[in-house]
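Dropping a structure here in structure tokens format, bear with me for questions.
After this line comes subunit A, so read on.
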Amino acid sequence: MNLTLLILVPFITAVLILLARGLQQIRVIGLIGSLTQLGLAGWLLKSFLAARAAGNNAAHLFESNQTWFKALNINYHIGMDGIALAMILLTSVIVVAGILVSWTMDKLSKEYFFLLVLLSMGAYGFFISLDLFTLFFFLEVAVIPKFLLIGIWGSGDKTKSAMKLALMLMAGSALVMVGLFGIYYNTHTFDMVQITQQGIPVGVQKFFFPFAFLGFGVFAALFPFHTWVPDGHASAPTAASMFLAGISMKLGGYGCLRIAALMPDAAHAYSWIIILLATIAIIYGAFATMMQTDLKYINAYSSISHCGFVILGIGMLNKTSINGAVIQMVSHGLMTALFFAAIGMIYSRTHTRMVAQLGGLLKAMPFISTVFVIAGLCSLGLPGFSGFVAEMTVFMGSWQNPDGAYRLATILSGASIVVTAVYILRATGRAIMGPISAEHALLADATWNEKLAAVLLIAGILVIGLAPFLINHLIMPSTDAIMLHLDKVTLIK
Partner candidate 1 sequence: MQEIPLTQLLFVSTFLFFIGMYGLFTRRNLITMLMSIELMLNSVNINFVAFNKYLFPNNLDGLFFTLFIITIAAAEAAVAIAIIINLYRSHNSIDVEDATEMKY
Partner candidate 2 sequence: MSNYFYILWIPLLPLITFVVLGLFGRKYLSGIAGLLGTASLLTSTILSFVAAKQYFFIDGKVNGVFQKIEAFKYTWLEFSPNVSIDLGMIIDPISVMMLVVVTSVSLMVHVFSLGYMKGEERFATYYAFLSLFTFSMLGLILSSNIFQVYMFWELVGVSSFLLISYYFNKPSAVAASKKAFIVTRFADLGFLIGILILGFYGGTLDIGELIARFTSVNSAQYISITGASFLGASMLTWGLTLLFMGGAGKSAMFPLHIWLPDAMEGPTPVSALIHAATMVVAGVYLVARMFPVFSMDEAALNIVTYVGAASALFAAVIACTQTDIKRVLAYSTMSQIGYMMFALGISKNGGENGLGYMASMFHLFTHAFFKSLLFLGAGSVIHMVHSNEMKDMGGLRKLMPITHIAFLIACLAIAGIPPFAGFFSKEEILTAAFHENKIIYGIALFTAALTSFYMFRLYFNIFWSKETPATNHAHIEHGHDNHDAHNNHGEGPWVMKLPLIILAACAVGVGFVPFSQLVTSDGKALETHIDVMFSIAPVALSVLAILLAANFYKNQNDKSDKVASAFGGLYTAAYKKFYVDEVYLFITKKIIFPFIGQPIAWADRNIVDGFMLLLAKTTAKISELIKGFQSGKVQNYAIYFFGGVAVLSILIIYIWK
């Protein structure tokens, strides 16, 4: 089983898209490529579980380690644990959905699909990397497509948003780079497996952890580096929003997790700051969402709040909370992608995203409205949907820390679910329910591709929401492995 296939398939798809002619060919190639990828991810899951069942307890499966730049000890080291696999599955689902909702993109369609596929390639590469250099490489690969997607196909103040997003993400990756250098020059390797084995001196950890963690934090919309999120998401075209919130923000969360595992001492030392920032992000994001009037802004701000849970879970540094953080990443990815898909569908019909100008859409487009409501309910953490599982796991985990301030952080974050209910219901009440305006009454409901995309994402949400033991089973051994490193602390907090 060669994981490089995960990068090759999008690559080939991208090349084929460049060679194709006409929207029809391009989108079919894109869809086939993304479906192949989905199938590949599914097959990976199957072989992963089979290998685990066969008693293969290695931390990373399907490992392959090739020398890349020998002189600098940079290797193309790939492998996959349960967490990475969960992320890969998430990515592949969102990519298929993203291609489906872009089915009728006729403006520069070749470039559009090409960039979408390129973006997904970056994400896949990122998740399978076991070498920090390749990790960083793929992290940055995914930035430029975002810039172009927003800037060219976006709406509103698109160039400004695109610029802000690209610059802030680049600033984040610059910080990451400094952190990685720090690791490299004190361990002489980029290989995460080796680094965890040999450990990093505590002083080095303490100096470089903030760089790397905050750098990834920018990607994960950590307060106060989140300001690219609202504008970026709001301006992006539908599929790009989905990718951005569904995949790209996860790169940050995943990176933060890996960094915490690499530098356990620093993670413990700084955990209170991480938690502080995450709590602020959660509460602040939720209240800021409450005041938004644009559907995309609502979802974007709520993403800040939800991604705060990821960081909170990581910052709490115990097994349950980290499990929760991972589930929250997957859950938020699916949920927010679904949300953006629904908003995109509404926008393409009504040509407005302002809540005040919408109303009673349930009457004209029951399917889209239902999708919207489902996304909303998932967002506010309703049992049966993935959001509940994720948030509750984070709460349970973070509550395990008996320190009073940590407790307070948990309670405050918990309070955000009330605020979430407020803004979700406000938006739903205004846009989906209530009286419908005459001009919207005759709009058509979702088309087959939109329905398929929504169903796919909802299926993902439901699988996690109804059978969380599945994903738990997948990621738990990997979290255990991470905890092994995290508990190897040499300094007492």
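By definition in this document, contacts are C-beta pairs under 8 Å (C-beta built on N, C-alpha and C of every residue); 3 or more make two chains touch, one makes a residue touch a chain; residues count from 1.
If you want to know what made the cut, all candidates are chains of the complex that A comes from, given by their letters.
In this text, all values refer to a predicted model and were calculated from it rather than measured experimentally.
J.: Touching subunit A in this complex, which is it: 1 or 2?
T.: 2
J.: In the complex of these two chains, what residues of subunit A are touching candidate 2?
T.: For subunit A paired with candidate 2, touching residues are 164, 167-168, 223-224, 226-227, 230, 284, 287-288, 290-292, 319-320, 323, 360, 362-363, 366, 377, 380-384, 388-389, 392-393, 395-397, 399-400, 402, 410-411, 414-415, 417-418, 421-422, 425-426, 429, 432-436, 467-469, 472, 476.
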